[in-house]
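The other protein chains are all here in position, but one chain of the complex has been omitted.
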Amino acid sequence: MFKRKDKKPPKATYKEVWSKGGWASKLSFFLMGVSSLKNRQWVRGIAYLAIEIAFFAWFVMNGISALSMLSNLGAIKKKQLVFDKQEGVYITKLPDNSVTILLFGVLAVLLLLGIIFLYVTNLRATKKLYIDNRDGEHVETNMEQLKSLFDSRLHTTLMTIPIIGILAFTVLPTLYMISMAFTNYDSKHSIGFSWTGFQAFGNVLSGDLAGTFFPVLGWTLVWAVCATATTFFFGVLLAMLIESKGIKFKGVWRTLFVIVYAVPQFVSLLLMAQFLDPQGPLNNILMNWGLIAHPINFIGASASPLVARITVIVVNMWIGIPVSMLVSTAIIQNLPQDQIEAARMDGANALQVFRSITFPQILFVMAPSLIQQFIGNINNFNVIYLLTGGYPMNNNYVGAGDTDLLVTWLYNLVFGQTQRYNASAVLGILIFILSAVFSLAAYRRTNAFKEG
Amino acid sequence: MKSYKVQRRLSLTFRYLLLVVLAVIWLVPILWIILASFSYNDTGFVSTFWPEKFTIQNYVGILNSSQFPFLDWMRNTFIVAVISMVLSTFVTISVAYALSRLRFRFRKPFLQIALVLGMFPGFMSMIALYYILKSFNMLNLGGLVLVYVGGAGLGFYIAKGFFDTIPRSMDEAAIIDGATRWQVFIHIGLPMSRPMIVYTALMAFIGPWIDFIFSGIILSSSGNARTYTIAYGLYNMLHSTKGSSTTYFTQFIAGCVVIAIPITILFVIMQKFYVNGITAGADKG
Partner (left out) sequence: MKLWKKVAVAGTTLLAAVALVACSGGSSSSSTASSKSGSVSGSVSLWVDTTQVPFYKTIVKNFNKKYPDIKVKLTQSPNGSANAKTDVGKDPAKAADVFEVPNDQLGQLAESGYINPLSPAAEKTVKANNTSVSVDGVTWKGKMYAFPFAEQAQTIYYNKSKLTAEDVKSWDTLTSKGVLATDFSNSYNFYPVMFSAGTELFGKDGETLKGTTANTEQGVNALKWLAAQKSNKGVMQTSNALNQLKSGHAQAIIDGPWDAANLKKILGDNYAVAPYPTINIGGEQKQMQAFLGIEAFAVNSHTDAKNQKAAAALAEFITNKQSQLIVYEESGQIPTDKATQASDKVASDPVAKAVMVMSKPGYSTLMPKMPQMATFWDAATPLINGAYTGSVKEAQYTTKLDAFVKRISKAN
């Protein structure tokens, strides 16, 4: 974005457009689209004008108040109880609803940025029209413009709706979440809350939640590494087993494993939790066979943390290996065979071939998707929430258990007993920083890998 | 030579044995889920592998229940899945194609912003999404479709990776022959990306069947069980009333099996496309 190729020096400055342009050019600085209209680019002109009118109508009606209320998130913070004598009932005068004030404030800021963006494109269009007219060049007609939406401006056509969707359903909520981290939005300030700066960050990093945050963070990282590595490594092994010479009905074997992945997780994991219960089927089978004398508490509330963590990783292998097997199969089938042949000729055995040729090649191809998987595992809500619910309990933690990841803890803080929305927003930001740092570092390394 | 043959056969037998053992380990829990759905149970907990008493009452119960309108949930989910599949696929493919084949000013910044946005955990945004939809009066299945489709624009990575691997020479030839970029998109880009479209559509179709969190947040306030989708409906079955997890547990399993079967079959049939999708994306990242 910094190296813009063959950029010609501007043929005119905005100053020139303003001072030398006709009335339409001048007016375009206030009323978007006027110069387009003057040049008979009806659709574009009307669109600009209509957007501006709509914006100002909205701005005057709601925008100003939405923005001004953003400064303190509503003036009334405390509820008030009044007795309505006439009706004989109590009535609660509620605080200003900071949730909607914040949301619509953020929305107003976004709309403001949007109109500024459109204003800039409007100026740019005005300048282009000015130059074309000044130099006597061809001015785009209305029809040409419309047609260009399917040719040189195809990206506009393809991207507009998706971008609106992303703005409304991803950007706006994300900005809202980020701003929530700087408030005191929790169960005690559930309707009217205010800005409190970095206080919530302090709670998480050094306050009452710190004793939970750092251990949970540690386990999240351990989990992400183990979960990614085990599913990848054993997936490759399984793929090689199925692909090895002499095995018939390869497709059937693959399908048998894929079934597990295909079953919706909220079914397979919720029931897996019961399968592993101390009094559940697995323990019953093992006891009937005489393999164990006492039931093993795999993932219950009072299981041993280590057992539970290992169980979680193993169950994740159960779900994850089939996918990674499928993907590795595709890669193995496309691996160049000459190197392997050559190594065989030199007398390398299967293990050596695997260790020094096949595996590195698969790793090389899979590296980017492994990074994605790693980040996916940091945020792997389903496996933990559905399987253990964070159990076993840990009496040193606040609102989390031994297998809780940052993301399930975040969920507990929002929907659990103590609704600490601001703390969970802080966690969201920290998870983001974590993911960003890891993926950046990893992408750097893989790039270096590729170049070197 | 003979010993080599014996060795080969031994190795093959061993590998078959290993595969059988692994497959059994993998499938036993699934088998148990199916068995449990046929077991008679009134304690909310199935503690044996083989049911003590077989019954099909769980299936009869779930299909006839008036409080838990299972068939309505199926229908709702199917409608949501189909609509969101069509729209999401359109959105994802458009974005991926534009980012891969077209060059425009905001391409690079868009790619970077999309990468960053994808790293925020989605849960906090649920509260905001709820209020956004509420302000449009869309706390219903339509709103749910909007949420699924709204996120589709960011799921372009795999499809973009796929488009990146298709050589551009054909596009260029067509443009020299006077085709517009739209025509190139429709007549060259889309036909070539058929496996990608199938993959994207498949993923978008499965999504609504397994999402119990977003659907719960958006649909629950209607208070009308007939408007739920299947995943939230089933989830709600166990959590709605004290003691209901006891009464409805086996019906819940039966309901799960009913929806898991088509999804599993669909996925197994489509696994080829799935692999193509993932590996195409993995090549380029």
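The first chain written gets the first letter, and so on, giving A and B; residue counts start at 1 in each chain.
The rule we apply is simple: contacts are C-beta pairs under 8 Å (C-beta built on N, C-alpha and C of every residue); 3 or more make two chains touch, one makes a residue touch a chain.
Worth saying up front: this structure is predicted, and the values here are computed from it rather than measured.
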| item | value |
| --- | --- |
| Hidden-chain contact residue, picked from the options A:L81, A:A293 or A:M345 | A:L81 |
| Chain not shown: contacting residue from B:N76, B:S193 or B:N236 | B:N236 |
| Interface residues of chain B (partner: the chain not displayed) | 42-45, 47, 66-68, 127, 130-131, 134, 139, 216-217, 220-225, 236-237, 239-244, 246-247 |
| Contact set of chain A toward the excluded chain (per top definition) | 30, 56, 59-62, 64-65, 68-69, 74, 76, 79, 81-82, 84, 86-97, 187-188, 190-191, 208, 277-279, 300-302, 391, 393-395, 397-399, 401, 415-419 |
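As a working rule, only the chains that are shown with their structure count from here on.
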| item | value |
| --- | --- |
| Chain centre separation (chain A, chain B; CA means) in Å | 17 |
| Touching residues (chain side chain A, partner chain B) in the complex | 1, 99-100, 103-104, 147, 150-152, 154-155, 157-159, 161-163, 165-166, 168-174, 176-177, 180, 238, 241-242, 244, 246-247, 253-268, 271-272, 274-275, 277, 279-281, 284-285, 318, 322-323, 326-327, 329-331, 365-366, 368-369, 375, 379, 381, 407, 410-411, 414, 421, 424-425, 428, 431-432, 435-436, 439, 443, 446 |
| Chain A contact footprint on chain B (complex, rising order) | 8, 11-12, 15-16, 18-19, 22-23, 26-27, 29-30, 32-33, 36, 45-49, 91, 94-95, 97-98, 102, 104, 107-110, 114-117, 119-121, 123-129, 131-132, 135, 146-147, 149-154, 180-182, 185, 209-210, 212, 231, 234-235, 253, 256-257, 259-260, 263-264, 266-268, 271, 274-276, 278-279, 281-285 |
